[in-house]
Structure formats: structure tokens, C-alpha cells
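In this view, the complex is presented without one of its protein chains, the others remaining in place.
Naming follows writing order (A, B and C), and every chain is counted from residue 1.
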Amino acid sequence: MTVSKSVARPAADEASQPGRGNANRRRLPGGAMVWVLVALILAAIVLSKGVFVRPSNLTTVLYQISVVGVLAMAQAFAVISKGLDLSLGATAILAALVIGDSSSADPQFLPHLPLPLAIVAGLVVGLVVGVVNGVIAGRTPVPPFIITLSTYLVIVGVTFMITQGAPVTQPDQLLKDLGDARVWILPVPVLLWFALIVVGHLVLSRTKQGAMLYSVGGNETAARLSGVPVARIKMFVYGAAGVFAAAAGLLFLARTGSVSPSAGSEFMLMSLAAVVVGGIPLSGGQGKIKDVVLGVLILGIAGNLMNLMLISPYLQMAVQGAIILLAVGANQRLAHGRGQ
Amino acid sequence: MTNKILARVEPDAGTGPQTTGTGPRVGHRRSARFLSGLSGRAVEILFLAMVLTGFIVSPNFLTSFNLQGLLSQAAVLGVLAIGQYVVIVAGGFDLSVGAVAAVSSIVVASTLDGMGLLGVLVALGSGAALGLLSGFAVTVGRIPPIVATLGVMGIAQGVAFTISNRGIVITDPTFMKLNSTSFGFVPLLFVIWAVLVAVVFAFLKLTGTGLHFFAVGGNADSARLAGVSVARVQMTAFALSGLLAGAAGVLFAARASSGLPGLGVGWELDTIAAVVIGGVSLYGGSGNLIKAMIGVLTYLMITNVMNLGDVDSYLQSVLKGLLILAAVAVPAVLRRRNHLVGRTS
Amino acid sequence: MTDDVLVRMTGITKSYPGVAALRGVDFDLRAGEVHCLIGENGAGKSTLIRMLTGAEHPDQGVITIDGQEYAGLRPALAHRLGVSAIYQETDLVPQLTVAENVFLGHEPRTRSGALDRAGMRRETRRVLDELGVTLPLDAPVSELTAANAQLVQIAKALSRKTRVLIMDEPGAVLSSHELEALFEIVGGLRSRGMGIVYISHRLEELIRIGDRVTVMRDGQWVQTRMVNDTSVPDIIRAMVGRELSDQYTKTAVVGDDVVLSVRALTRRGHFEDVSFDLRRGEVLGLAGLVGAGRSELLNCIFGAVPADSGAVILNGSPLRAKTPRQAIDAGIGLVPEDRRGAGLILSRSVQENLTLPSLGRLSRGMVVRAREVAAVCRRYVEDLRIRTPSAAQPVRFLSGGNQQKVVLGKWLACGTSVLLLDEPTAGVDVGAKSEIYALMDRLAAEGISILMASSELPEVLGMSDRVLVMAEGRVTCELSREEATQEVIMSHAVPRSAAIAS
Partner (left out) sequence: GRGEDAQATGEGSGDGNCTVAFSQESLAFEWMVENSRDMQAAVEGAGCEFIQADAEGDPAKQLQDVRDLLSRQPDLLVVRPVTFEPLAPVPGLAEEAGVPLIVVDRALPGTPGEGQYKAFLTIDFVETGRLVAESVVRGMTELNGSATGRIVHITGTSGASPVLDEQEGIDEVLAENAGIEEVAQCDGNYSREPGRQCMEDLLQRFGAGEIDGVIADNDEMALGAIAAIKAAGRDELLGWIWGKDAQRSGLEAILAGEMRMTISTPPQFGELTMETWQQVQDDTLTETTQLLPKTVYEADSDQGRQAIEERIAELTELGIDCC
């Protein structure tokens, strides 16, 4: 065996903890994030003078973050496998365009499909993009960062070549209606998000592929030597991420009733931010769906709160940045104890 | 695995297991060595290929007008990429470089009038300060670099827009000389870049601290046990990246004779991609600065050549994606084929 | 031997969440002695010495070096005080060269203050010469074998102006040949007045080179004796808390039918023309010096690396395993040499590691049958007596011996019939070792065939029904249990080109 394995580079989050050796790594990350969220909610209630906790506002927040919520779950799959996916946002938009255009009565670029088929077509597009990422990630030693940056550029190019920048504004009416429909006080997209949380959770915790995914992220060599088909698992991971991204695109379309190819440019960093703010280490092999949900909630609530407080758009950028630093910093403190 | 065999037997001893080899095996070795040698030169090959393509596609490629533009654009991204390189080598990422450059450009634009060229120092200082903030978050706050610099990126954008929500035009004639001076087709901006590359290269190669950057990026725990102050190295790396991003902001301000708060969106990805094309490992601890800088030139030439070749802009995005992938994948695959065949790592 | 105390540690206490790693341990080291430290896996040996090198800080207790008390010892300060360590887990920077690693943290400077690379190379070569080895100074450490990397670590410690040298299992990856050289060096350093802390699980080593021996158990000091006044059974009793009967419990149960036969298997540059048969219930030992190609051979049979030519025949039909999965499906399991890097997913739980290869069998369609997984895990934790607080414990926190049992357990759980063991007891304490031996014996009796590569000759001799010796990638001889002795094996293991450390 070569040395590179026995001195495998320590996890990124660990490497960033100088002077601590390997002490206190027992408590897994994420546990303390709940308290950060609680603190943020309390702050939100006080600062918004109670507006924040009005049921209508709470559902508004959930409604707003449902799209990023699904996208971040897709990102989490990639991150747990010790990768990352920069192409998710572009995939979501491409899928939304496919669903929107083919389901519309008068499609501009695609053949007309009944809504269910159009949705399937969108999901298939996501799957194909994801599988391409996964095959390259599984069969070559190229870092996922580069793979997905490349596919991102390719998807964006292809999307614009197809649409010439024109938006899809007339998707199937049923889709728009569903986007605004509510069950009790919860909008349908939020329920869909919840459903996908359950699906994501089950995939990670109950399936063979989920278990293998953790092993691949934790130690690819050992996983391979234990008979895990690493390349196939990566295909599964990125494929699943692609399908989830397409589902996010579907929610996006339902919510806005239209989609333009330039939408969603902020998705790339946002989904990654949600994952890391939730406390999932980029070093792979760890993390749960619950962590992603926490991360998304924290970012979503912060955004809502800033709007409620009428903070100027310019300042919002800085405040959002500060909140990311504070939340993750506080989590590190809580999860790993006070410094020595 | 040639090195592994040399591990015990002196290269010239010639009595290792390799002498038991038969004809075809030697041939196998030689072609392997040739291929992995090639893969070690991937960025140089790609660079020359781009130059050649440019030359073939358009007679205007090698004009002084075109080169001057290419080189001064490369200077801005290149200075930014030096910082990104330093941070990646030390085991991190810096997503804030673009936003920090924006702050610096707007600071220099707004202070030149009052302070004259001192404003340049203020701008560099603001870059370094933001870099230190990242470093502080990473070392003291124990926040993973990607999150820390994402946060600082937001803060920097906010700061830039708070200083001025629209661009500021620079008229200072002395400052403008930065951009207008050139030696033949080599602009002063490029010379500044080259000097900064030389300085950082010398720092990394000739000082103990430089070696520590690679050590911390390669294995922070070992570095710490060897008595290296990991926190100080990380702090220095981020501060340096901030300072260089500040310098890039100043260079951009000179090039565009203005500062702009919204500058640098997406530059973090550009710099990372360029540096990786230059053969730098995203996992830290290895990579050559000069090659990384050739990576920057190559990356920019992709667009330049496609523009000269009149490639449809949407298609440009597709081709750029494929080229980046190929630039990293081909050498990586070759290296694995010939070096680590099926090794468990 | 002089009596000046270099280091004194008193009442050292350290706990990690859920573990009291050290409880009031006392320890001292004199100039010019080799002080051995021994104890079961997890007894706290490494933790104790990590306090001394400043890698970690005790919760309580006093560390005195040269009569001076130090509260916040840091690695840099410890180095300045002349404390160097060879850590148990390789702590080299893979991307840096040999010379750079050796001088990391104390790089020589030229008069102008620049890094003195020429000086670094010169000095590194000198230290390596002292060790009697030749390594490429400018090769990145990632390209060295584990054994050579260990030599670099030793050189790294020796390159400092050291008065206290700590060696945490330096011999674990070295074969007896290199160990000899190491002992000579240790002897030389001792006579120069250096104080040496030597940690090892191989008792013979301690008896050979130690002056004093301290035994630890469960994070506590048990006893400190002069080596001359003690014996192996004494030490074992102090360590384990009970008498340990004969370590090697080997009963011969070899069947007649050949389970695995390897024919002219070749992987160029690693091993050539290897042929042998492995019978049902047989333990076939694979001896050789480091780099003889044993690991590579096992990896190749297992499908982890490709062969260039030759054949592997399993139960009469050819096995063309291109991936480990295919070998596993055919009933082969590999316990790799690099336990932490290739054997385990350190961040995941005991249960997940134990059931990873059998996930397919333990799930219906995509869905894992949670109850059965838990049952399998429970069964093997009990059966192999894996000491873990719970099935959900990440294996990172298990002791070496228990980690190794997890690796073995995962193959048993998926019904393996041929086990390839690569250094099965490296870094495992005597207690766990004898458990592993007993387990191997039991498995053989149950009809499982074992191919065991080991650098520990007593282990090869004690456990094998037959021994193959490899040198320079070729099988140089085959010995029956009766024929095999240390001398015969060594004479066939030394390469003919013999340019090895001497």
C-alpha cells in the first residue's frame, strides 16, 4: 500500500481546526445546528415584532424555500459522496423549460405532451444530466467540481441554443393551479417538498444505495474493497441529484407559472450554502437530510427576516454573509465544545 | 510505479526487479513514461494548441492589438488567480476573490481624488483586511473555507455597494498610466502580474513558510505535529489572497478607468477553473504556480480564440465546458493509466 | 546507564467525550535508556506520548522536562526542547518530497535566510545513510511503500537535535531485516545518552532492546520494571490481567480438495509467475521481506488490481475477477494491510462496516432489511467479541484489535470461503492477537481456507500449515509446517540481488 492512503488528507473541516488534534470529534456535526436555528427564530420573532410567527408568514417562508429546499437535497447527495454538483441549478431550469414548454398548448420548441408525460420528460432530462455527471465521476479521476462546472456550462449553452433566451410563459394551466393550490394552509409545492424530504430520507437511511453512498463518501478505497460498485454508486448519486434537481425545476415552474432560461442563476451557490450551513462536511461520508432542511430553513428565515425588517438590498448581501459566518461559527463552537 | 522501484534501489544500481524484465515490459514502461510525461505537460500542450488554433483561425490573433488586450485582461484574472492558487495549495478555497476585487476597485476609485496614489494602498489594505477576515473565520471560527469565504463574499459585496451603489469613473492621470503604459505589445499590467508571480513563486520556493503552505495543504495534522503553525499558514494564505484580490481590483480599475461595486461575479469559478487547468490539485498540497498561470492564459484564450473564430456565443459556453473537462480529464486519465493502474487509492 | 531524569510525567489525566483515555498516569524517562511502553489496544499509550509531544494537552497532570514544568506544551516547543516522535499513524505529507518531509518544521536556512534546499538534501542523505538506506530524496512520499515511508519518519525524527525520542510502533510495517537495522540504531542512540520511549506489541522486541518496561491498562499505570527483572508471561499478566495460554493455537484440519489454485500469475513489475494451491481448511503462510510483492499478489487475486497473465482457479472453475465485487461473489474476502485506509470506513459505524459487503443479501430490492442488518451485526459483535459501546459507534474510535475484528467480521458475515489476510495482526495487542489466532484456527476448522501474508515470522511459523516464501516478486520456495524455520525462510526471502538495507 502506498503512503498516500495511510496519510490520507484529513477532512476539510478537520483540517481547518488547527491546534485541536483529533480531539472531540466524537459528536457529529449538525446536532448543534438546531440551537442555531432556534436562536435565529427567537431573534426573528423579536426583531419582526411578532410578524414572523404569523401562520401566513410561516407558510410564506416554507413556500419560498421549497425550491431551494429540494435543490439542496440534491446537492446533499453529491456532498455526502464527497463530491459536489455545480450543474444542479442549470439542470433544474432546463427541466422546468422542458416541462413548461411541452405541456403548453402551443409549445415553442418541443412537441406537445400531456402534463404527466411532460413531467416525466423533465425528470428524465434531469436523470440524463445526472447520469452523465455520475459516469464521468465514477470512471475518471476528475474532481466533481470540474466535471459539474463543465456540464453546467454545456447545459446553459444548450438551454439557450434551444430557447434563444425566450421564456416559457404558458405551461399547462393545471400546473399553475397546483402551484397556488393549498391543502389546509400548506401550498402544494410545500407538501411536495415535504414528500421529497421523506423520500430523500428514506433513500439515505433505508436503501442499499444509500448505505453504499455513505461508504463511498467515507472511504472510496475501502468501499471498493468491500465490493461496493463505486462507479455505479456515483452514477446513482448524481442521477438521483439530477432527478431531484428536475423536481426542483417542476416546483419552480408551478410556483412562478413561467420560467426563463436565465432564471435561477443564484441557485448554484445557494444550494451549496444550504448544505454547508446545515453542517454537512464537504469531506464526505456524513450528513443527513435533516441537516439540509436545517440549512435551508436558516437561510430562508434570514432572507424573510431581512425583508420584514426592510433592510436595504445592498445591506442584505452583507447581512446574509454575516449570518452564514455566525451560524456556522456558532455551530462549530457548540458541536465541538469550547476551544482549549 | 517506476519511482516505487527506485525507492530501494539507486537508479544507477540497475539490479532491482526491473532487470528481470523482458523486452515487451521495457517497451511498456517507456510508453508509459512517455505518456505520463506528456500528462505532466498537459497545460503547456493545451496552451500551445490554443495559440496554434488562434493563429490558424484568425490572422488577427497575433497582432499586437489583440495580444495587448489579452495580456492585460490576463493580468487582472491572473493576479486574482495567484491568490486562489495560494489558498488552494494551502488546502482551502477562496470564493470571495471577485467580491474583494470589487471592494478594492471601488475603494481606489473613491479615494484617488482625495488621497492620490495613497488610495492604492488603502485599496490593497481593504483587500488584505477582507482576506484576514476569511482567515480569521477559518482559523479561529473553525469554519470550513468554502463557507467562510462564501460569507465574506456576501459581506464584501455589501461593503462595495454601501461605499457606492454605482461605478465611479477615475480621471487621475498618473493612475491611468498604469493601463496606458506598455512595452511593445507587453502592457505594464502584464509586467506587474509577472512581477507578482515571480515574488510569490520565490516566496513559496525559497522560504520555509512557503514550504509550510504545501505541508498544511497536504496534511494539516502532520504539519502541526512537525511544529508548523497551521493557523498562521492559513491566515497568511487568506490574507495574501485578499491582498492579491485587492491588487487585481486596482488593476481592473486602471484597465477600466473606474471602480465598480458589482464587479467580479463568477470570477471565483473562473480562477478555480483556470488554476485547475494549470494542473493544481483541488485537494491541496500540490501544484506549480507557473503552470497555474499558464492555465489562466489558456483559459482566457479559449474565449479569445472563439471570439476571433466567430463562434456563436451559446455554443461558446458548450465548447468551453467541454474544453475544461477535457483539459483536466485527459491528463488525469493518462496519469492513472500509466501510474496507478488499478491501485486501490 | 545514568540516572538523570529527562522527562517526568505525573498524574496525567485525559478524557474524550465518553472515554477516559488516561487516568492519573505516571511516567518517567532517563537519559541513555530505552523505556518500553506496553499495553492492550486502547490502553492509552499513544495518548500518553501525544501529551509529551504537545500534540494534545492533558486535562490534569504535570509534565516536567529537564526539571522544568511545562503547562501548555505545543509541538513546536516540544521540538525545541528536543522531544521528537515517530507517530503510530504515518504523519508525512504525501505530496512533499522525502527531504522536505524530513526537515518539515525545522528547515535549514542559508545565510540570506532563504530555504537551504541543498542543505536539506545533504542532511537527509546523511541521516538515511546512518540508517543504511537509500531513498530518492526528491520523490514525493506518496510514491513510497509503507515501509519506506516508515523509514522516512524515522529519519525525520533523527534529523532533529533530539534528546527524547518516542517511537510508537515503529516496527509495525517493517520486516525483521529492517527491524534489525533499526535496533542497531536505537542501541547507538542510547549509548549517546538519548532517552527513548519505545512502544510495541511485539514482546520479543521489548525484551531485546528495552531497559525498563512500563505496562498500562485501561488508561492506568500498572507497573514499571527493569526488563531484566521480568519475563514475557509476567508482562502479559500485567497487561491483560490474566494468564494467556499459548498464543498460537493451531490444529491441523487441512482437507484434500484444492479450493483455490493460482497458476503462473504475473503482474509486471510486482510479481511474476506465481503458482500455488490452497486446500480446504488450510492456512497458507506467505513470507517475505517488505516489497516482495505479497500484498500486490493478494490484491490481484482479489481483483483489486489487474493481472498481466496467468490464471486463478476457484473450486475448479476459472475466476476472472476484474473487480473485488466479482471475487467477493465467488467467496473471497481480503483483509488489507492498510486497515484504516483500505479496510474500514472510519467515519461510519461498526454496524455499517460489518454489513457493507453483504448489503445485497441483506436487502430486498433496494430496501435494506434493518432488522436483519442489526441481527447480523449483533451476532458478529458477540461472536468475535468486538468491544464497542454500541453498534452505532464509528469505527474510528475502536482500538486497533477491535477494528481488525470488524474487518474480519465483515467477511464472515457474507459467507466467505477463502480469506486473504494481509498482515492480519499488525498493530494489534497480544490479547487481541491470540483471539484473532484462535479465530483463524476456528475458521480453518469450519472449512475456510486462509492465505496469510505476514512479516512477523513467529506468526507465519505458528499459524501456517504450509509456507510460501517470496522474494522480488517470485516464489522462491515452499515449505511444510515441519520444514519451516526462521533460518530457512530468511535464507529464501533475501533477494539475490541483495541491495537491501545493510
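Note that in this section contacts are C-beta pairs under 8 Å (C-beta built on N, C-alpha and C of every residue); 3 or more make two chains touch, one makes a residue touch a chain.
Remember, it's a predicted structure, so these values are computed and weren't measured experimentally.
Every shown chain that the unseen chain touches in the whole complex is listed here: A, B. When you scan B:Ala239, B:Leu260, B:Ile294 or B:Leu325 for touch with the missing chain, the hit is B:Leu260. Listed residues B:Gln73, B:Ser229 or B:Thr271: the one in touch with the omitted chain is B:Gln73. Touch with the hidden chain on the side of chain B covers residues 57-61, 63, 65-66, 68-70, 73, 76-77, 161, 165-169, 179, 252, 255-263, 265-266, 300, 303-304, 307-316. Residues 48, 51, 54, 56-57, 60, 63-64, 67, 108, 160, 164-167, 169, 180, 187, 252, 255-258, 260-264, 266, 303-304, 307-308, 310, 312-314, 316-317 of chain A touch the missing chain (whole complex, contact as defined above).
In this section, only the chains that are shown with their structure count from here on.
Taken pairwise by the contact criterion, the protein chains are fully connected, each one touching every other.
For chain A, the chain with the farthest CA centroid is C. No other two chains have as many C-beta pairs in contact as A-B.
Spacing of chain A relative to chain B, judged by their CA centroids, is 28 angstrom.
Distance between chain centres (mean CA atoms), chain B to chain C: 40 Å. Residue positions of chain A touching 2 or more other chains, listed in rising order: 1-2, 4-5, 7, 9, 19, 21, 221, 224-225.
Contact of a single residue of chain C with at least two other chains is seen at positions 55, 74, 91-94, 143-145, 304, 336, 341-342. Those residues of chain C whose C-beta lies close enough to touch chain B in the complex are 53, 55, 74-76, 78-79, 85, 87, 91-96, 100, 104-107, 109, 113-115, 133-136, 139-140, 143-145, 148, 156, 268-270, 272, 291, 299, 304-306, 336, 341-342, 472-473, 497, 499-500. For chain B in complex with chain A, the touching residues are 4, 91-92, 95, 137-139, 141-148, 150-159, 161-162, 165, 216, 218-222, 224, 229-231, 234, 269, 272-273, 276, 282-285, 312, 314-322, 324-325, 328-329, 332-333, 335-336, 343-345.
Those residues of chain C lying in contact with chain A across their complex are 16-18, 50, 55-57, 74, 89-94, 141-146, 149, 295, 302, 304, 323-325, 328-329, 334, 336-338, 340-348, 352, 355-357, 359-360, 363, 366-368, 370, 396-397, 410.
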